[in-house]
Structures are given as structure tokens and as C-alpha cells.
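Note that this complex is displayed minus one protein chain, with the remaining chains in position.
The block that comes next holds chain A.
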């Protein structure tokens, strides 16, 4: 029972991920530097990064470079990865290097349902949390203080810095699926709305963050696309085909104010397992129950509570906790007030309803950001840690082991395969035509009417086991289990399950740190994403999940580097092709394509192999699109990025060899400048005044123009000869007004 107080300061986390998680709770945007830092290790631009690139022996670098850019290969040649599971290779190599991976891993956290009695919610509401007990502890579940040690299926332990769980209200769980059909497409629309809102409200913050992005070299993931990803990962609702949002445990809470505590606990238990708060039938009802007694420090007697707590422990076993809270509301002026962290994982709906929006606008009002007493925070953190480390994780490990033993191993062996195949064959024969919808071949466990497997069937259990393994970050077991079941779902025509298993199989394979060194076949991964996407989109018309799997494909393939980045870019283009995202999302994915190409680095210090021109082109396209959605500031950021990328491949900086490109880029530059000035309230005519009064972006653009004009005068003869006829005439007409307007 380590208290977080002494666990936390032991040593600073080696991974960035938790630090990022912390900082995001304050404001979403200053995290740019961290992310850039992690990526630019792969870029040869920064002087620090060049040394590993050039020092690499070129001879060992194969010209084929199918799986690894040098940055990756440096890493994979380190001996840690070869050791299967000693130590924690994750901490150093993956989390530290790429926080997008960590973001994705954290997105699939176990869900813990909260089922609090009325008196508990009442107590918490007095403290200023209108949502009751679940709202109070929800932010604290997202990051567990200290390390969490998890044993995987082979029995080796690994410590995680960034583990967390998702607290949710059990009462809300059953209600959501009812309104599902009507609002099927709404998460995507909501997401777009959130992005648009963020663009408006966060305009200043974004504008401020853009230059810093440039200073540090390369933007890893722009804050907005990170927001998009986070939104996407938290927007999926509980569904039968994946169990990530099904509760792994449920916390049943009563308070010391309760007059009949044990009866209330019993009643809550029966209500959650058979009453009207029972989870839908497709959820496995076999989850952990955890009992919490919330003690009111100010009104009630601790001896009474302790007595009650002992009684609870006798009745319910070890899964109990006594949480001591003060019942009065804390305000910012109190001595030991601590701001409650905001939730990182808010669904688009919650974003729009303003759950997490209080952060920047509220100054000192008590209605906005809630505060808690320091002692309360400590108590809650201790509770959460104890809940996770001592109950939830052992429970999950246990379930995985049991299911692995009882269900999976039966399938895995040769005889198991034979039996399942024979059963399938005979079942198919028995029911006549296999293709008829009513009698799907296979095991027949799938219920087409309900569109789900019942949770007791082997298929559902295997899926749940794989999900548990995934949430326990045992990606090897997860991917092998998904691999095992994915074809079964196809045989049963359970398309959503089919899609989900393919998606998660690919994701877990990509997340598996050991397959980083071993060359896994990229075609297989691509094929899996392809299948998942087809099943989601065409067979189930589930755009949210399709978009989620495509985004995961983009981010994970990009983080693998090497030729996978081109695959990543391809998937990002696919997203746009499918039209899954709105205008803002479209621009963000255009930027992702650019980022994917930009992250491809030349092999082994050679000059070729990078994708600078492609990245530059996509940034130009992004700038164009930003302008179309009316965001000149963002457009100027993209344009600067493009210029930076192009600078290395163009003979003369800012001068494109192709006349039409030149014309287009010049026009874009001008349009962005005008748009920017107009958005700042300057008319088109007083631009010059604005030139002097404006900030950083303007000066840099001006420099570019200078460069450009100088280069026009002193073009190298060779270029001149080629360019003279068409281009200069075109450029002169383009430049004339520009000159005027700068001179005026």
C-alpha cells in the first residue's frame, strides 16, 4: 500500500508520456515542444541528430531498407530489444521516443464503472461536483501515480509509468446504446465541431505555438491533430464487438452518512447485477466488484467508520477501501487547495457540452475549475492506486490466465484447430446452405438478430481476453489472440467483430515492441487494416470506427518509420478519399500526410531516400486548404513548414523550377498574407502599416520575398537560360503588384 506521496518523487519518469499527460491537463497546446523533441531524433537537420545518421556505417545499410530508417535501426540494434522481457524496454525506447504511441496505448485503458449510493453523491455534490462521485474521481483515474507493475502471460513483469483507468458512471452505461441508431454519424460531426471550436477559441494559443514549433525543427504532431486523435479514440461508444469500454470492475460506494450501510451495499450490488442498472446483455457480467466507504471527515466519527469498514471487509473480502474525504467545499483561497486536473479523455459530446472547457476562461470563480483539499487529493490518489494495483490488475491478469488456459489453449493446439474446423464443416452441412443469412456456418454462436455474440461463447471470451491482454499491454498475447479469432468472425459473418479483430490485430502487432526489430510483413498489416476498414465502412457503415482504425494505422505506421511511413501516408490519403472527415479534419489529415513524408529520412547518410518534395507539396496543399476554411494563421504555419522542407531540395531558396508551381505558391503567399491581415482587422490598403506593427510571421514572409527578389536578379546562368521564356514573364506579372505593395 504505497502512498503516492512517497512513490512519486522517487525518480523522474524516463518517459515523456506522463509529463505530457500532466501538461495537457492544464492547456492542450504547449505540448508542441515535447512532441517535436521526440521526433526530431529522426531528422538529420538538427545537429544533434546528424551525428548518429552520419556515423552509421553506410555499408551495413541495405539499399532496400524495407523496414527501418536509420533512427529506428539504431534503436533496434540496441541489445535491450533482443532480450524478450527483462527490464522494461518500453520505457526507454518507445514511450520516450514517441508519445503518440503512448497516447494510443493509454487510450485503451480498462474501464471502471462507478456505482455510488445517493448519499455518497450527495456528499460529493456538497464539495462542488455536480456529477457526483464518478465526476470527482474520474480525472484521477487517468494517470495513476507511481509505477504500475504488470505481469504478462509469460510471467515476466514490467513497470509502466503511464498506466490509467477510465472511470465512468455505471448508471449512464446502459442508456447510451438506445440512442445509437439515430445518432450514428454524430460523433464525427461532433468531432468536427470540437475542432472548429478549438480553432476559434485556441487561435491565440495556436498562433503562439507555431513559431516555437519552427524553432525546434520539426513538428511531430500538431496539437490539433493530436486533439483529433484523442477525440477519435474517446468517441467510440460501448459496443458489443469490442470490450474496451466494458467495465472491468465496478466500484460500489457508500458514505458514512448512510444509516443502513450493509443493506445499501447489498442493494446496490443486486441493482447492478440484476436490477434496472444491469449492464446490457452483451456485456460480460463477470466483473470485479469493489466496495468503497466514503468517510466524511468533518461530520462523522472515524471510529464508527472504521468499525463499519472492518465489517465490510469481513463481508466482502479484500476488495474494499475506506476513503476519507472532507465534506466542505474547497475554494481557491484555502490554504491547501489543489486544482482538480481536467480529464484528458473527453468524448466529443462531453467536449461540446463543456465538461472540460472551464480551464482557460474562468479566473477565480468557483463555478469553473473545482478545487480540492490537498488531503482529499492524496486520499483519492491513494484510493485509485490501490484499486488499480491491488485489485483491478490482478483481477485482469487472473482472467487472462484463466481464459488463456481454458479457452484459448484448446483452440490453439492442433486438435483444437481440427475440432473447430470439423465442427464448422459439419455445422455448415447440417444447416444446409452456409451462405444463407439465417444459418451462418461456423459455430452458430453469433446471433444475427442481436448482432452480437453472447458473452459466454468462446468467441466473445477470446475477444475479451485479447482486449484484456491489450489493456494490460501484453501486445504479443493480444495480437496472437486476435489473429486466432479474426477469421472465425468472418466465417460467422459477424462483420463488426471481424473488422474489430482485424483492426486490433494490426494495432497490437504494431505496438508490440519485439516486432520492431523482427521484420514483420508490412503487407500483412496493410491487409488487415484494409479488411478492417472495408468491414467497418462498407459492411457496417460505421464511419467512426473506420476512421479510428485508419487514424491508428497512420499514426502507428508513421511511428515505425522507414517504408512504413509511405504506407502511413497512403492511409491518410485514404481517409480523405473516403470523405470520413469534415473540412477541418481534411486539412489535418493533409498535414498528417506531409508529416508522414517528412518523417521519412534518407537512408544511411545518403542524399536520396527522403521525401522532402512530397512533404513540401502536401504542406502547400494544407496551407491552401487552411486558407479555404478561413484560417490564415494556420495556413501561414503550413506554408512556412513547406518552405523549410523545400529549402533543401530547391537550388535557390524560394524559387521553384516549375513556373506554375511558382505562380501558385506566390499567389498562396499573397493570399495568406492578405487573409492574415484581414483577420487581424487591417484593411487591404493599410498593409504597409501593418507590416511594421505585426509580429513574427510577417517578418519571416518578408524575408522570403526578399530572398526571392534577389535571386531573381542574380539567377545563375544555367537556371536563367531554362527559365527565361515562360516563367519570367509569368513571374513578372505576378511580382509587379507585390513590389508595389511593399514599396508603397
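One rule holds for everything that comes next: a contact is a pair of C-beta atoms (placed from the backbone, for glycine too) under 8 Å apart; a residue touches a chain by one contact, two chains touch by 3 or more; residues count from 1.
Heads up, the rule we're going with is that contacts and distances are computed from a predicted model.
Student: Leaving aside the chains on screen, match the unshown one to its UniProt name from "TBC1 domain family member 22B", "AP-3 complex subunit delta", "Ras-related protein rab-24" or "Sedlin".
Tutor: "Sedlin"
Student: Out of A:313, A:613 or A:680, which residue would touch the omitted chain in the full complex?
Tutor: Only one of A:313, A:613 or A:680 touches the chain omitted from view, namely A:613.
Student: From the listed residues A:277, A:480 or A:586, report the one that touches the chain absent from this view.
Tutor: Touching the chain that is not displayed is residue A:586.
Student: One chain isn't shown here. Among A:196, A:576, A:647 or A:674, which residue touches it?
Tutor: Considering the complete complex, A:576 is the one touching the chain left out.
Student: Residue-wise, where is chain A in contact with the chain that is not depicted?
Tutor: Residues 63-64, 570, 573-574, 576-580, 583, 586, 606-614, 616-617, 620-621, 624-625, 628, 649-651, 656-661, 663-664, 718-719, 721-726 of chain A touch the chain that is not shown.
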